[in-house]
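In this view, the complex is presented without one of its protein chains, the others remaining in place.
Our next item is subunit A:
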Amino acid sequence: METKGKKDQEIGAVLLAKAHSADEVNRIFTEKVQQRPLYLTPNSPPPSDARAARRRAQAKKKEQRKKALKPKPLSATQRRKLGLYDVPREGQKYAVFEPLHNLWVGYIQEVLGNETYSSGDAPGAKLASADFHGAEVEVVRSGCVSRVGIKGIVIKDSKFAFEIITRKNRVKLVPKEGTVFRLEIPAPKQPVSSQVAAPAKEEQPESMVVEIHGEQFQFRSDDRASRKFRTHFSKIL
């Protein structure tokens, strides 16, 4: 620039002189250094005209309509507002869910089949992928001691908690974390035929007691069906 002293000009020219002849030095210095074009930033955004604005508005509307057509699950706030998963007051009775429990007992006896009384991997895997809506559970061990002793029928099995209705018609939400639940599956009643004598009282097997570690069970019931359970070391034990 003009305010550069003579000495600086000379430095540029001196450096160029090391590579070019004198005429070339003059030309290059004037064209490329002194008269260097200075690029300013372009105007942003480009000034819009009505047509471009209309085009943009139409594209946006089309996208929104496409999005609204895609089915999406309800968010937590929407669910709470709609109250879809609440059990109505009249329905919060233990007696209402007892038939569900009986259905569940039949279902689980079918699921377990012959292996009702063996312990090991096979009945464990079957139980793990079974559904627990309608099971009668009791909280047997918990990091939060006030939960111990809650007993009732499962009315909702969500990812992290069981919703249980107790005999006193109270609905309790019990988190699965750090909690151990116990279920009893009664023995399937054997059909009594006239030729075979009914088995004596001592020979009838007792009910099968299952303890579920809630920590390892924190999956939705539909996700659990296809899951392979591996043994994990639990930090609460």
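Everything below uses one rule, namely that a residue touches a chain if its C-beta (ideal position, glycine included) is under 8 Å from a C-beta of that chain, and two chains touch if they have at least 3 such contacts; residues count from 1.
Note that in this section contacts and distances are computed from a predicted model.
UniProt lists the omitted chain of the complex under the protein name "Ribonuclease P 40kDa subunit-domain-containing protein" (options: "Phospholipid-transporting ATPase", "Ribonuclease P 40kDa subunit-domain-containing protein", "GST N-terminal domain-containing protein" or "MKKS centrosomal shuttling protein"). Contact with the omitted chain, checked across A:P99, A:G113, A:G143 or A:P186, is made by A:G143. Taking the complete complex into account, residues 140-143, 145-149, 236-237 of subunit A touch the chain not shown.
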